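One protein chain is absent from this view; the other protein chains keep their places.
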Amino acid sequence: MPEPVLQVDGLRKEYGSLVAVDGVGFTVPEGGSLAIVGESGSGKTTVAKMIVGLERPSGGTIRACGRDRSTPARSARDRRRRGREVQIVFQDPYTSLDPRQTMEQAIDEVLRMHHGWPPKRRKERISQLADLVGLDARQTRALPRVLSGGQRQRVAIARALAAEPRVLILDESVAALDVSIQAQVLNLLADIRDETAISFVVISHDLAVVRQLTEQIVVMWRGKLVERGETAEVLDHPQEDYTKLLRASVPRPGWKPERRISVAAG
Amino acid sequence: MSVGAGLATGAWRRYRAGRQRRVSPLLIISAAVIVAATFVAIAGPLLAPYNPDLPNLSQYFVGSTPDHLLGYDAQGRDVLSRLLVGARTSMIGPLGVTLICMTLGALLAVTAAWRGGAYDAVISSGLDIVFAFPGILLAVLASAVFGAGLVAPVLALSVAYTPYVARVLRGAALRERAQPYIAALEVQGASATAICMRHLIPNMLHLIIAQATTLFGYAMVDLAAISYLGLGIQPPAADWGVMVSENQQGIIQGFATPSLAAGLCIVVVVVAFNILGERLYERGEARR
Partner (left out) sequence: MNRGVVFRGGAPLLEVDNLSVRLAVEGSMRAVLHDVSLAIRPGEALGLVGESGSGKSMTARAIDRLLPPGAAVTGSIRFGGRDVMTLSGADLKRFRGEVAMIFQDPRAHTNPVRRIGDFMTEALRTNAGVPMDEAARRAVALLKSVGIEDGERRLRQYPHELSGGLLQRVMIATALLTQPRLLLADEPTTALDVTTQAEVLAILDNLRSELRLAMLFITHNLELAAAICDRTVVMYAGQVVEVRESSKLHDQPLHPYTAALAAARPSIDATAHRLTAITGRPLSAFEAPAEACAFTARCPHAADVCRQRRPALVELDGGLTRCARATELFGRLKVELHA
């Protein structure tokens, strides 16, 4: 069986006495799509940060593309290589782009970092990426402040893809978008997956988005992994109490919010 | 970051940003003053109608005449010429302080903000200690120890001002560092130096420039005060601070022009720099 493109075992993160992530493990097969679902304080974003190297694990292992990345990269070459393995798209389109760079400049910088290509080839690649994410030439030469939230997210996706990663982490990447724009970006992500056989890790609190984009799911609560399985199965037939609660809290026609015994936790 | 915040506040953001667009006349005037002062600092000796150093004691404190618009000073020298020539030393000192401070301050601020942890703690504490020393005091001390001239007070003021600059820039650097686009570059594998030089600092540039202009103003006042006290630039050099001091007698005697004219030059340039700094910062912020 081919090695999974991402494998996490016993991952742990402590901040002093606070345990943000407690023994989390999962695998993502090549071309697969995994959702990490949870609410605030679940630790799902911390897991994402550890996988891309923005946080250092307190324990456990992370393997991506067959190589261990549980400890920080030791050389510039290592860092760049890891950038070509796993990339990330953040939530807020308004702060995830350098306000002083056009899309063209941002992607050119990434291409120069990873490949020693001549300018002509870089230009072609930028054009290809723009096509892939649905932006025209005028938009690639515009500064972020004249672009809408949806357009900026497309730029962020293109920038992540410029490194040609095998795993793309989407950290609440559509949460800040209007519903109609969200649909466009979700379709775009599905198209990208079809065309490039890239694997996704989708971090989200939105169960409908997760159902649309993923086949596998893990549910986190207060740092621990409480349920895992196939997305459709877990959402249709949740086994754990927390998953049931999560499922039951999603508004839909005919839904009536219910009060639980309130915990006045600060 | 609250989910959906972009939806609700995007319209407000665009509305607020749009309101800053017009260029204020005050900004243009300030910029003009600074350009004029710089020009005079460079070309002063060529512009001066008379020899600024030639004393003529028979003309002691004579008031304004048609060919000596600002009159004569305590030593019978043409006030206007001395002002024009004095611009050079009056501006060069603050320039030196500004360049040294901004470079040192930015370096300390950005490295402390980037590395964080113990490194940041040590630098911040060190800066806090230096903070305790008022600039003028250090400058006086330095002049007393190392003698007259511009070098000692400039270096002393640079040391005294650096913590001020570093603290402000560190705050901005920390804010910028926390932005996702910096994280995105780290994930791409860019080195810390590349990120700081090509992204972090350029995005703080409007603040750095604004700080520099404000600093220039403070340095100018402090250095003028040093010269006034008889340290730093010495008479008979034509320096605005020196001119205020050596012509003080004139105020009591009814010939306020020489002293006040020099003082006014200082005030006008400092205010112009302050306004410029403020407006540049606001415009920079609105652009984001």
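Labels for the chains are A and B, by order of writing; each one numbers its residues from 1.
Criterion: a contact is a pair of C-beta atoms (placed from the backbone, for glycine too) under 8 Å apart; a residue touches a chain by one contact, two chains touch by 3 or more.
Since the structure is predicted, the reported quantities are computational estimates derived from the model, not experimental observations.
Checked against the full complex, the one of A:2, A:16 or A:257 touching the unshown chain is A:257. Note that of A:18, A:146 or A:179, the residue touching the chain absent from this view is A:179. Within the full complex, the residue among A:155, A:169, A:209 or A:225 touching the omitted chain is A:209.
Panel shows subunit A; residues 39-40, 148-150, 178-184, 186-187, 190, 205, 207-209, 211-212, 232, 235-236, 245-260, 262, 264-266 of it touch the chain omitted from the view.
Keep in mind that, in the parts below, only the chains that are shown with their structure count from here on.
The mean-CA centres of subunit A and subunit B are about 46 angstrom from one another, to the nearest whole unit.
Subunit A meets subunit B in the complex at residues 52-54, 73, 76, 79-84, 86-88, 90-100, 109-110, 113-114, 145, 149, 156, 159-160, 163, 172, 175-178, 205. Considering their complex, residues 1, 3-7, 10, 13, 17, 179-181, 183-191, 198-199, 202-203, 287-288 of subunit B touch subunit A.
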